[in-house]
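Missing here is one protein chain; the remaining ones are kept as they sit in the complex.
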Amino acid sequence: MTYYLTTLLVYAGVDVLACLAISLQFGISGIVNFSFIVFQAAGAYTAAVLSMPPDTANGGFQTYVLGLNLPFPYPWIGATIVGALLAPPIGLVVLRRLRSDYQAIAMLVLSVIASLVITNTPQFLDGAAGISLVPQPLSNIFNPYSDGYLWVYSAATVVLAAIIFVIAQRIINSPYGRSLRAMRENELAASALGKNSVALKMSMFVVGGAIAGLSGAILVGFITTWAPSTWLYPETLILFAAVIVGGRGNNYGAVLGALLVPVGFEEATRYIPPFGPPGLIPAFEWVCIGGLILGFLWFRPRGVIPERRRVFRLAAASQPEEERGGG
Amino acid sequence: MSLIVAAFGFGLVTMSIIAIAAVGFTMQFGITNMINLAYGQVMIASAYAAYAVNNAGVSIWLSMVVGAVFGALFSFLLNRTIYAPFQRKGTNLIGMVIISLAVSLVIANVLLPIVGYYSVSYHLDTGPTLHAGSIALTGVQIAIMAVAVVAMVLIYALLHFTRLGKAMRATAANPTLARNCGIPTARVIDFAWLITGALCGVAGVVAGMNSDAFSVANGSEFLIPIIAASVLGGAGHPYGAMIGAVIIGEMTEVSAALITPEYKQVAAFAALVLVMVLRPQGLLAKRGTLAAAG
Partner (left out) sequence: MAVDADAVARRPVAGGEAAAGAGPLLAARGISRHFEGMHAVEDVSIDVQPGRITGLIGPNGAGKSTFLALLAGTLPASAGTIIFDGADVTRMPTFQRARRGLVRTFQLPSEFAQLTVLENLMAAAPGNRGDSLIGALLGRRYWGVDEDRLVVQARVLLERFRMSAKESDYASSLSGGQKRLVEIMRALMLGPRLLLLDEPMSGVHPSVIGEIADYCETLRDEGLTILIVEHELHMIERLCDPVIVMAQGHVIGQGTMTFLRQQREIVDAYLVG
């Protein structure tokens, strides 16, 4: 029971982090980062190779770079930094004056390329087999299989998710968030009013990348294994579905979407008794995800929790009231 | 060296397959402004439709016709029931990309339980292997190239000599103007999806014929070389897509010979990204034909 609940909490936390990042990039700034999963994977791989012993250990059955055996929290910090560092090269290549759908497809293709390259370069990150036996944080001090450890891990995940939530709130409720939203609405007009749209986009790309990297580190520290099959490009689509369903342009919607789609969905299908040939249930899941996206985009494109209208109080106080507005 | 020449030979077949597919794909984009990411899945579905018939004893060539018809109807329905309504609703370009991705997911995962995970192959006689220097191609492969040539000629004839074709070109160039000139754009679009859907179906079948075996997983693999060829030749331009297919077809096979075969796909994908970033209007189109703001 402990194992089930703590797993649920950790996955929920990681999905919330991912959805917050996507919300900042897509919902607020209008960047369609279809290569998002690559950032999470980069974080996971980084945390793994930073925390693991050199690849000759454990009988040398896997090949990977580094292997610095660093203690917690360095692998997680490294993962966050790598997620952030990955953003400028990808962003500079893609965030140009392209049609938005071209940009999206270019990112999607980059995601597929990354997957192929990693798979076919076994010396780098052990190719298709992936990396396993990743040491859990602080496992040299505490017993990582004890109930206590699992609960602390999940608590830490939830706390980190809450911290990132606060950070995301600060961003979108600030004048900076307003500039981002203005750019999303009309990039040309925003530039004509002094907004540096390239800088704005890049900053959200970096912030989102950092959060994605962190989420990857948290996940890999828990499940102790990571392979290309974990981060295929449709995973990004699930996260986008979550943000579309939960509500774009606001963090509450992102959290709700994370809980409803990746978490709620996977959990719900767990309770369906296996029927039909093997693999039917996962296929059914994907069909439902696709249907969910189409259904919401048709009937309720703003999502369950729409972006709210911001009203400034008449008094001179500096608190803008927020009204739930379907607008 | 002979390896490269042999690869060049294979490239001829690959480019034929990509050409058939890319022309259909790019015309869908040109006429409806829709990047149909579900195209690869429709190809596979058509390939399976042909397989169902072929497996029951029908000749492969007749099965190809079945595949073409299946592709035509499927694509037509796809546009009528999903793409067009969303476009009419005013969904923006990104929304349409997400929608076509969702559709491709649904198609793939509806197909999977029906046809299963294991790969299948067509029952066909590959015919004699013909040699020209280091190039070795089977009868079927040469037939595929012939099919491609016939398809290209038919498309050319359609676009230049028929009223429908001219209406298609007008709609692609300027839909509002076309409508105002009395062209029934809705009907033109319907026909466009039928025809390009047929191309999609044929492409799926010949791709299946060219491989030892195929399965649902191949659907997404096809898509990226097709997009690459289309973008390379200028999105929306059928002749550009043909040229793009030539380039991509040769590139994938030759790079597989030069580097390792696993990187065959990476070469095409990297080419796509490079073209999109450096010259999104394609090699042929004049600068700036692509709108900057999406």
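In order of appearance the chains are A and B, and numbering begins at 1 in each one.
As a convention for this text, a residue touches a chain if its C-beta (ideal position, glycine included) is under 8 Å from a C-beta of that chain, and two chains touch if they have at least 3 such contacts.
Nothing here was measured: the structure is a model prediction, and the numbers come from that model.
Annotation: of A:Gly60, A:Pro89 or A:Gly194, A:Gly194 touches the absent chain (contact as defined above). Between the chain not shown and the residues A:Gly43, A:Gly91 or A:Gly177, the one that touches is A:Gly177.
Contact between chain A and the unshown chain involves residues 167, 170-171, 173-179, 181-182, 185-186, 188-197, 203, 207, 249, 307, 309-312, 316-319, 327.
FYI, only the chains that are shown with their structure count from here on.
Put simply, chain A touches chain B in their complex at residues 32, 93-94, 96-106, 109-110, 112-113, 116-117, 119-120, 187-188, 234, 237, 240-241, 244, 276-277, 279-280, 282-287, 289-291, 293-294, 297-298, 301.
Those residues of chain B that touch chain A in the complex are listed here as 35, 37, 82, 85-86, 89, 91-99, 101-103, 105-106, 108-110, 112-113, 116-117, 224, 227, 231, 260, 262-263, 265-266, 269-270, 272-273, 276-277, 280, 290-294.
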